[in-house]
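Some notes on the structure that comes next.
Here the complex is missing one protein chain, while the rest keep their positions.
And then chain A:
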Amino acid sequence: MSTAGWLQAAFLLMVLVAVHVPLGDYMARAFTSDRHWRIEKAIYRTVGIDPDGEQDWRRYLTATLAFTAMSIAALFFLFLWQDLLPWDHGHPGLGWMLALNTAVSFTTNTSWQNYAGETTMGHVSVMAGLGVQAFASAAVGLCVALALVRGLTRHSTKDLGNFWVDLVRSIVRILLPIAAVAGIVLLALGVEQNLHGTQLSPTLAGGAGTQKIVGGPVASWEPIKLMSGDGGGFFNASSAHPFENPNAWSNGIEILLMLLVPVAFIRTFGRLVGSLKQSWTLLTVVGILFVGLLLAASLAQGAHSGTVPTAVGGQTEGTEVRFGVPGSTMFGLSATGSADGAANSSYDSFSSLGGGTLMAAMMLGEIAPGGTGSGLYGLIMIVLVAVFIGGLMVGRTPEYLRKRIGVGEMRYVVSYALVAPTLILVASAIAVALPAGRAGMGNSGAHGLSEVVYAATSTTQSNGSSFGGLSGNTPFYNLGMCVTMLVGRYLPMVFVLALAGRLAGQKPGAVTTGTLRASGVNFVALATGAAVLLALLNFLPALSLGPLADGMR
């Protein structure tokens, strides 16, 4: 990567670190405040919720899943019958399988798209369906993470907070205000916002040629699409399309938006557990993983082999010239690292090892920095595995933030850790073994395998980005992905909430010099090492037949 590319990346990360402090502090206040805003009270009254009632983990989980089920059903029927609604601009209702896949995809914060946005979705589907779910699904992630944090900070109780209050506050106090401001900024930078359909206009060259200009409510969706870790594009080309991402400035802002809430939430975590040292420690772990991946991806993308890459100084295939190789690499890694499926270039066209790095960012468990809320709880789960081994190594029953990690706690931690690798590997194996799975591959051999493994990883980890070569709008992939997306999103949540319930019931232990400190160089090395090692051990065989085989020649 060029010096300018590095400077750009460094600048963005510095801005991110600077902004995450006030935002994280604000979020902590928002979640702990005991005052309800007037609009929130109105919502609680309308829906019939007691905002001051506490829920134990089972009721919290029930609320989460009930909300999810309702969301999927609403989206499903919206897509099915979108042609009955205004501003459909002639787009027919979706087939039931695609509708189901898309409903599940956006509810699970995955936003895998087995369709091209501008030729499939009516504007109401976008605004009332996809846009609303971007807020809601991100908020659900924050809710579950909050419940886990309460499990760590509270003691001798069953109460984990109130799902509905957490949900409403996440949206009203955090996501909506940022989205509104960012939307106006992006609008000013040239992202379009209207309710038009496709218009024909003459080309610059004049003459008889015309081009199609697709209109739509893009700027209102764009910020939350990025912030939520959702990532579905209005256009098939997603953030590579000039109406979604017009220039280098908007590109930088979009990268920031993807990383903003997950990173700030680490700060919120520090505030909530009463130790900013904790948040700086976790941020360091995340930073090392992110920068390490960025370095790997940049080296792969900047490698000059072959005539064309040598001439232009990098792997330009599939990249937008407006952003160049560095801008695409940074965007790609931010998207895959933050469970955000957005793309400003074709990941399928990345160099094999560069694409493999994007895959690895997801295989880490979406923790660097991961999805909205889900990034933090994923990170804490990895930290608990690390703390368990580290705790034994200092000769004590393992503890984290004064909570003991015993048999009961480990049961949920390891269950959590098993879900994603099992699902990804089994789904990939089935897809590779069955003709229906092979039929979707856009390439043969190792690259074809990469496409399948990428899809399985992306849907399981609620990422949603894709190696575009795979044709997913088939019964096999539409329905198979529903399974990976649903199980990959909610089964881990079950374990997180169950763990939170157990932790909340504990009495806090005492901290002495004999207690493993959850900070400092050793702890960072332990946590980072555990994250890398577990991902490596789980996925190295599959990676070796996919991107590694593809890239090492």
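Simple rule for what comes next: a contact is a pair of C-beta atoms (placed from the backbone, for glycine too) under 8 Å apart; a residue touches a chain by one contact, two chains touch by 3 or more; residues count from 1.
Everything that follows uses one rule, which is that contacts and distances are computed from a predicted model.
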{"item": "Undepicted complex member, UniProt protein name, chosen from \"propane 2-monooxygenase\", \"3-oxoacyl-[acyl-carrier-protein] synthase 2\", \"Potassium-transporting ATPase ATP-binding subunit\" or \"Sulfate transport system permease protein CysW\"", "value": "\"Potassium-transporting ATPase ATP-binding subunit\""}
{"item": "Sole contact to the chain not displayed, among A:Lys158, A:His196 or A:Arg438", "value": "A:Arg438"}
{"item": "Option from A:Met97, A:Ala436 or A:Leu548 whose C-beta touches the chain left out", "value": "A:Leu548"}
{"item": "Option touching the unshown chain, where A:Thr68, A:Gln315 or A:Asn538 are the choices", "value": "A:Asn538"}
{"item": "Of A:Val414, A:Ala436 or A:Leu491, the residue in touch with the unshown chain", "value": "A:Val414"}
{"item": "On chain A, residues whose C-beta touches the chain left out of the figure", "value": "385, 388-398, 402, 405-407, 409-411, 414-415, 417-418, 421-422, 425-426, 428-430, 432-433, 438, 444-446, 448-449, 507-510, 512-517, 520, 522-523, 525-526, 529, 533, 536-542, 544-545, 548-549, 551-553"}
